[in-house]
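For this depiction, one protein chain was excluded, whereas all remaining protein chains were kept in their positions.
Here is subunit A:
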Amino acid sequence: MDMQVSFLDRLFDAGLLIETGVDGLYGRSGQFEDVIAAFERLIDRVGGGDGAEAMRFPPGMNREFFETSGYMKSFPQLAGTVHSFCGSELDHMSLLKCMEVGDDWTAGQEATDIVLTPAACYPLYPTVARRGKISAKGALYDLQSYCFRHEPSKDPARQQLFRMREYVCMGTQQHVTDFRQSWMDRGVEMMKSVGLDVTIDIANDPFFGRAGKMMANNQRDQNLKFELLIPITSTANPTACMSFNYHQDAFGTKWGLNLEDGSVAHTACVGFGLERIALALFHTHGLDVKAWPQEVRATLWG
């Protein structure tokens, strides 16, 4: 824990992250953003030739789609919903009164149609489903979004609002599992090229409660999730900087994603935790980018 606080403090002191008073909610300096931009260009160089269709959604999604996604079944503790004041002038007066005396003024806030995006690919599935059948050759998408997860922490690698870059593949089981494998190989090579020491391990999502324990065991038993791990705040518990997920036909069935032959599409996604990768670079090579090894700088900035 101390090590986590000290790395966070060093990042604040260096001005790379900017304190807001809320754990896991930080501003980023221009330098920090430049590292993320450079790493995203590296992702583009590696994955760009695959011809993915790029889509960018804001960090909020349609609440109806969020409900259909089943996120609340698995991760109710992580979700963030957007609420607003929808009352009358009289309600406004009592709201201001509450704020003035320090009472809870949020009780009257009402849910809007927007939920904070929990993973960059969530708005994609209903979007693709609306388009109709997926080509027999499969489909590939490129997404990036700020994502929200309610898990306040002093570990700078566990932020509440962070960016996730993703490639999502839809097609036959063979097609999407090949896609996932190819990105596991590419991920290791990419991290090596920027001087990061990585391991890949089987993983599970942080499902809620005892029922979640079973979901997690099922996920592991079926090799559905792998993570690329890099030591950031702990060597014993390295941080997941990429994840490689095979959803089987779960999203295909849920959203009605069908291939041209009528079969349900299988899906897989590969995600890059952009802040975590930047933090791994700063942790490994130091907080002064100009002092990073020449070959790492060359890979990132040419």
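To be clear about the criterion, a contact is a pair of C-beta atoms (placed from the backbone, for glycine too) under 8 Å apart; a residue touches a chain by one contact, two chains touch by 3 or more; residues count from 1.
The working rule: contacts and distances are computed from a predicted model.
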Completion exercise
Expected UniProt protein name for the omitted chain (select from "ABC-2 type transporter transmembrane domain-containing protein", "Phosphopantetheine binding protein", "[NiFe] hydrogenase diaphorase moiety large subunit" or "Cell shape-determining protein MreC") would be "Phosphopantetheine binding protein"
Exercise for the section: Identify the residue among A:13, A:113 or A:221 that touches the chain left out of the display. Expected result: A:221
Problem - Omitted-chain contact residue, chosen from A:48, A:70, A:152 or A:206 - result: A:70
Exercise for the section: Can you list, in ascending order, the subunit A residues touching the missing chain? Expected result: 70, 73, 210-211, 213-215, 217-218, 221-222, 250
